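The next block holds one structure in the form of structure tokens; read it before the comments.
Not every chain is included here, but those present sit where they belong.
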Amino acid sequence: MIDLLHRLYGNTGFGFLDWRMLVMWAVVAVLLYLAVYKKFEPLLLVPIAFGAILANLPTEGIVNKPASIVRSPETGEVVYVAAESGRVVHLNAVEKMMPLTVGDLDATTLQSLLDGDTVDGFGTGSLLYVLRREVPVAPKKLFELKINEHSFHLTDVLIWAHASGRVVDSSVEKGDRVVQGQPIGELHSERTGGLFHYIQMGILLELFPPLIFLGVGALTDFGPLIANPRVLLLGAAAQFGVFGTFIGAQMLGFSTEASSAIGIIGGADGPTSIFLANALAPELLAPIAVAAYSYMALVPVIQPPIMRGLTSMKERKIRMNRLRPVSRLEKLVFGVIVTITCILLVPPASPLIGMLMFGNFLRECKVTERLNKAAQNELINIITIFLGTSVGITMTGDRFLRTETLGILVLGVLAFGIATASGVLMAKFMNLFCKNKINPLIGSAGVSAVPMAARVSQVEGQKADPGNFLLMHAMGTNVAGVIGTALVAGFFLTMFGGAH
Amino acid sequence: MLAFYTTLAQVSAAAPPDLPSTANVVFVGFLFVMIVLALLATITSAIGAVFIRQAAREAAKAAVAAQKAAESARSVPAPLAGTFSPAVDPGSGTSGESAGADDSTILAVVAAAVHTVIGDRPHRVVSVRSTGPGWAQEGRRQIFSSHRVR
């Protein structure tokens, strides 16, 4: 019985606690405080934060991948095979980032890895193969390491088991050349993957963001935009926030792909950010999503000083004409034209644009109310729950507590600021030419952050002139910003997306 | 997009990828967004012009018809007509033109707000008195708030 108690204790999760988890609990507490008490986009931040709790507990059974085929991560030569058929392998109970190359290990660890199974400091991860990259990154690292009868370079890649199970197929031998993506072995287990492994598929397969956009489209009224199409330019201008942040991220040393994904935070559009981050920089998904949603909530804090600083009182008092009513047919025609134009210009944005305008068509055609309601409610609510928790579950301490995260958070604020300023300045610029003056305060709404930013415009406008109603005009700018950001996402995907 | 992949793939086999400079990306990208949205603005304006002209024609016709109707039916009172009119102004989402539409929006907002606050408890909206256009604006804002589900 003592033995049983011992076993029970050994199987609790206490042994897996580390300081990173505790820090992340504090981060979660802050997020929950902001969401629940400060109402910072709670619909997303609460699921994200709760997902992050689960990510930072020893919940191995909740995110683990199912045992399956092992693929070579690069093209190269197999220099060591530990995956003999029938061998039982296992994975850490909590997700850990394992060392990538032989150079990340010290000789003793490597020695014990080759001898046995368990390695201090890396839990119980099982090494399956060592691979020599075809094109070594840098010749200076080509130190050679001889252990037993094996010889390694420091740049040789370590391939670990991705799941607990049994090796049932090991089709390669030492000396074989393998290409990137080639199956080099197979693990098998009776156990299935964790709940969130399957839910996360909605992000990995890029299903959730377009479906959310279906609901967003069903919730969006493009009327103000159609009645005053000039605001499309304001929505375009605000995208400079994205490009400004892109420059900043490049300067901080992020890769081009990562910089694009970080830049899009400035678009203030949650699903688009997640969509792009998943495609271009999946390892940064969590901080980007958190930044995107947190700063959206900070719009009323970030924007007003910039708006006031860049405008004169006279400008802020400009009254704008009432918007004309827009008929059903006009809305439908607009929707179809936007769909065709945007998809022709940036095909990679078609899942987002296509679903957005489809949802809007369901809304505006007035003959599909059942579907419109379903898109606005059931569908978007259920997917929001799954999307939020899927993002949160990636927030392990290992991945989140890095200097990159800090950089992203700083760049995110910057992005919002630049976008706000660009929108306002564009409005002032357009006033140089237009007869019907535009109140520059609605320019800031181009950052998207629907409908927060539009409300800020309205509030600032009323501070200058209590009889001024800018809300509907700002809503136009707002939705223009959504289209603009989707275009920019498509642009980035065209430029940097899609390595094989 | 694929053509690009093709190019990239072919290039990458032979030489390191010729990624564009940051400045170029920013310039081209921003230009691209500006041009596309300007294009959309132009198209939308053009289409809008057609619809506006048509609406004007119809309004003129309707005015004539209304005048005739008014003349021929001066004695029939129509109380409550505004409130119970089942016809939905197709552009009511954006308009703000007619006082009637505004009123009904206000009513909707009040009812929704009451419902939100006291939930499923039974309630009867006994009377709603208009307190100026601010309400209507706030109502629209609340409706749009649903958008922030993202």
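Letters A and B name the chains as they come in the text, with residue numbers starting at 1 for each one.
Here is the rule we go by: contacts are C-beta pairs under 8 Å (C-beta built on N, C-alpha and C of every residue); 3 or more make two chains touch, one makes a residue touch a chain.
As the structure is a computational prediction, the values presented were derived from the model and not from experiment.
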Problem set entry | Whole-file subunit formula (labels as shown) | A x3, B x3
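Please note the rule applied: only the chains that are shown with their structure count from here on.
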Exercise. What is the distance, in whole Å, between the centres of subunit A and subunit B, each centre taken as the mean of its C-alpha atoms?
Worked result: 29
Problem set entry | Residues of subunit B touching subunit A in the complex | 1, 4-5, 8-9, 19-20, 22, 25-26, 29-30, 32-34, 36-45, 47-48, 51-52, 55, 89-97, 133, 137, 140-141, 144-150
Problem set entry | Parts of subunit A lying in touch with subunit B, wherever the complex brings them together | 41, 43-44, 212, 215-216, 219-221, 223-227, 229-230, 232-233, 235-237, 239-240, 243, 246-247, 250, 256, 269-271, 296, 322-330, 333-334, 337-338, 341-342, 345, 347-348, 366, 376, 380-381, 384, 450-452, 454-455, 458, 469, 471-472, 475, 480, 483-484, 487-488, 491-500
